[in-house]
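Only one protein chain is missing; all other protein chains are in place.
This part shows chain A:
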């Protein structure tokens, strides 16, 4: 019941809430647990295995009993739920079940089902569950996000030690973050009646909080629970703020001031509602103004239990008896229960025998466990302290120090002093060196004496006059009305079988005894055998007790048993919180070409290729994919068609030694390639296997353009960089990605030339041989073909890509997608890396022995081609397959055998389209009959082996039809910036302290070398040791050396007082103005995409992002603004 006064609650306001449908009230400042206790709700749920009634046991995140469902949160401790008006909470019964959120104790009504049919099996239903309205409809999901922050000193825990540590570090100027999981800092001081400097402890807390608030470099985060302590002082925490924010801190030093958890004693019946940790009872009385009972027995092994008894008495609780084994050896050896199973009395055993004491509160203090979870996660080593009877931090593994109760320093003044020392030391070690005067407040707390070493009480022999199974019934019940209705839970229960170690998992001393009896010695094994410590509270209230009991069973010291491993998270975290904003359209970065919006408007069906969205086919009204692909294919084979080929990787390789470098990396000779010519090549790993392929064009004596497959562009670029930097740093060569700079339209088909001529008016198509390249004022044209037909790949800077695409289609080119592209290339026998190859295929296996130069002494992978395994006969080779039925589409991956029912697998189908397939097979020749086993249909399909080139083996179609028409030439292409479609949304979003706008069409150039690059007064941004990016200015043809990358990146300007708050949610670097100063720039990740981040004003940044990712980043930024 509620006290008339006292506590940190606001009695002037009433909050209405429901529990299992019952309408109840509380006040601001309450937790759900304190409000339930105030309303006299003693039973909050049933235990998971035994279904025993349970009540509130603690006052914090370690709560093992009072787990409830609140809204969409399926299982939260009532002790951590801040009460709010309209809150609906439901008790949990049984083990629950996987599936959509159900109202605990009942079920979502199933339309048409008989009433009760949807009840949860194996669960008992509380009386309150009947007639409950159809709860459980998921409300609008809360918005979660993430944030990244660096600091000098991170203090975890806002109790006396943590506050002092934060103050010590903050007042000397360190960047400090203080995390505290409560709504207000203070920790145990909020529950305490000690006087600090003669005043109430909360006043001291307020004064320290005010001093912290005045420090600009100190950030205090309340309602924030540190859940993980990872490598290199990386601490992850959850802040509850409407939705949740998942904080990622990188700290110079960490001060852990996580306090201690009180533990119980394993005596029979120690789980009844009404049995509560003594410190929790004190917290409810002092902090929440709630009496957790009227008549209390206090069973304590510690001095803090006596303090709790004093505070309970002062609050008006009648203290029936204080049982302290340190005084006279007396113990609580059992409990009495009322009809509902809640506590009605305690059985006290001592030298004089057993007696019962009626009570409705049994406050237990078995000792204290320093909260070493985070310390342990940081790989710090623990030791067992015999005096404290607790595991305490021993050896730190990281730049960390524990302070106060979490390292066994108990007592308010000692904790403050220890915290202050830890904070000062942390600031000093983090490089901040000033000294502030700080005085530890005088405290009226008495000195503490050590706790009793008591984990469990000796098992009692059932007396003959008591029925078995009624353990806990008083030998002489003092008050029959209270105790006659002992509820016996489970047959034969009693003694150790009712002495609970882990309340959440219903693990008893008897269970641990069975584990030890079964021969288990390791505490990790005992944990897994009994499930002790595996509940949501992860052993916070039970772990040390389990160790103590196991140690006693094994006859060793607890320190020899050790603890189980503490793993993140410290408290349970919802998956939605871990996902943050990375959901839906933002779940993974999306890359699109300059023509993407046009493809969407045309109704393209897309497929994902890496992060790219590529049109797979362009269906006309009502067309199936097969029909669309056949139409697109026919256009390419008989007329003219066009594909957006912008996604292919493009790397400019520049330098005096570019040819030499490529000769070392590729199997054929590229240094002899004439300027303006193209050559197909494959790239091999050192193991000789094909990694990638593409066309290499010599643009100038010292300049090549290498293309890669769409999916391997980054890997190939990285690989070139690796070999240059680590093997051949003396070679003068550099690599620039121009994938996003160029938009590419391949115009394909026998009638391609008139279209290409109209699109690129300054190139002489009459003199344009196969495998050559032409420069144009619009860009470049490559005469290469991936279909066997006449084809021109027209490259223009990305700004003009959309206009080029439209112009091509206006001139009759039929748009086609990747599916048709695959059919066309398969008919021509062109392998696709990653489809025909799987990392075990050499160029020779693909029938490309011709590509391997015999004249070159070496290239990467050559030596592997003469290894016994790669040189042996009988390797799988690329062949064609023709099914007997020309409409048949073989199954990709199907195994090939020589006869029906054959067991010897000769190879497998790698690509399959109607009537044709490619396969990798050994020991076959053209004309052989084979069978493709189709596991989906369970049948074998007869096929004939052929040459892989199905279409035009003589390459007669390569030059197309003679041009017979002249199409209207294009005069020029209009530019469109990467974010042209976002202007309106950017403008509309700019009212929340941050503004986004695109800086469109900024010319850019990349240059190499160590000397600073400056162009017309514009200083280049140095992105790496010899890597420069010049942004802006006007590019002139034949200008300074370097590579034009104007289309490669889009520029976004983010500005406003809250710009930093936006970046913080997706950027991991330290953005503090003293670190990332005005003018600073760097490459890093923002929203998981690489960007160049450039701070141009204190509150303004330029973000340079790959053009293909610009739309994704814009969506991400707009979403971030929405959350401000």
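Note that in this section a contact is a pair of C-beta atoms (placed from the backbone, for glycine too) under 8 Å apart; a residue touches a chain by one contact, two chains touch by 3 or more; residues count from 1.
We adopt the following convention: contacts and distances are computed from a predicted model.
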| item | value |
| --- | --- |
| Chain not displayed: protein name in its UniProt record ("Phenylalanine--tRNA ligase beta subunit", "Molybdopterin synthase catalytic subunit", "Sarcosine oxidase subunit delta" or "Spermidine/putrescine ABC transporter permease") | "Sarcosine oxidase subunit delta" |
| Residue in contact with the excluded chain [from A:250, A:326 or A:602] | A:250 |
| Contact residue for the chain not shown (choose from A:686, A:700, A:905 or A:987) | A:686 |
| Sole contact to the chain not displayed, among A:444, A:727, A:838 or A:1122 | A:727 |
| Touch residues of chain A, complete complex, unshown partner | 230-234, 248, 250, 379, 397, 686-687, 714, 718, 721-723, 725-727, 729, 857-858, 860, 862-864, 867-868, 1023-1025, 1027, 1068-1069, 1082-1085, 1090 |
